[in-house]
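The full complex has more chains than appear here; those shown keep their coordinates.
Which chain is which? They are A and B, in the order written, and residues in each are numbered from 1.
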Amino acid sequence: MRDGELDATDRSILYYLQQDARRTSSNDIAEKLGLSSSTVRTRINKLEDEGIIRGYHIDIDYDLAGYPLYTKIICTAPVTERDRLANEAREVHGVTAVREIMTGKRNVYVNAIGRTHDDLNRIAEELDGLGLDIVDEQIIRDEYVCPYHGFLEDED
Amino acid sequence: MRDGELDATDRSILYYLQQDARRTSSNDIAEKLGLSSSTVRTRINKLEDEGIIRGYHIDIDYDLAGYPLYTKIICTAPVTERDRLANEAREVHGVTAVREIMTGKRNVYVNAIGRTHDDLNRIAEELDGLGLDIVDEQIIRDEYVCPYHGFLEDED
């Protein structure tokens, strides 16, 4: 449906990077796929340029790190401004992730770290000031990221 | 409140790794902080061993990559099994992230990719089979991860 869809090599590269984005070198991947390193590097660059790879993130256990007020803030944005507001929410100090959901209510999920109650208040007020309507706030207990095994499958 | 809390150096290391976990070498960080590379490497290893760093992830735009059925599945787990079920949900084929929220209802958020409706059905059925009660399913439009600027601040 889109031109430039991923082929099996692209999907394999994404899969191996999902395992450990920091310590999996292009060489490692090249070896596993029987390709040259430069081919893998070129592919990765292309995926980055197209925006399919958006970045590489460290995954931190904030509770263990001493930040117990790690919080999910569920917001409603007007449908026509959801995209813009989700982007602006990223700039609020303390925000660590924003997810935009395709619906009319409860459609922007913000993860944020407050060091104190006052800090969480400030974050809520800034989100509210952008035009987001805060519906709920909940402590995040734990989070896990997993690779997408579907990248390795034959889709035919 | 916990011994082994992060000091300013730990927090700075985490901050720089949040920017680009793949291409920020220990050397790069060492340079910025005026430390030796081996000190930074030791610190990172310790943070990994303690579980404060849980991993390094590639961030993929699934919609652009040709997977429009990238979905947030909101579940309720019984309070006493929330932790176990959130862990088991990671093993379901197609699941890419699990978040555990500290409340009694709508307390496990699962991100999953379905290639087709049948695939999403299968994922829902497997989550249900684990003992999770599925409350809602929504298409994820976009997501952004942001570094936590608080790591660079003086907390005193």
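Simple rule for what comes next: contacts are C-beta pairs under 8 Å (C-beta built on N, C-alpha and C of every residue); 3 or more make two chains touch, one makes a residue touch a chain.
As the structure is a prediction and not an experimental result, all values here were calculated from the model.
Total copies of the shared sequence across the full complex, per this structure file: 8, with 2 shown.
Following the convention adopted for this analysis, only the chains that are shown with their structure count from here on.
Between the two copies, chain A and chain B, the Cα superposition rotates by 180°, quoted to the nearest 5.
The touching residues of chain A, counted against chain B in their complex, run 1-2, 5-6, 14, 17-18, 20-23, 50-62, 64-67, 72, 82-83, 86-87, 90, 93-103, 109, 113, 115, 138-150, 155.
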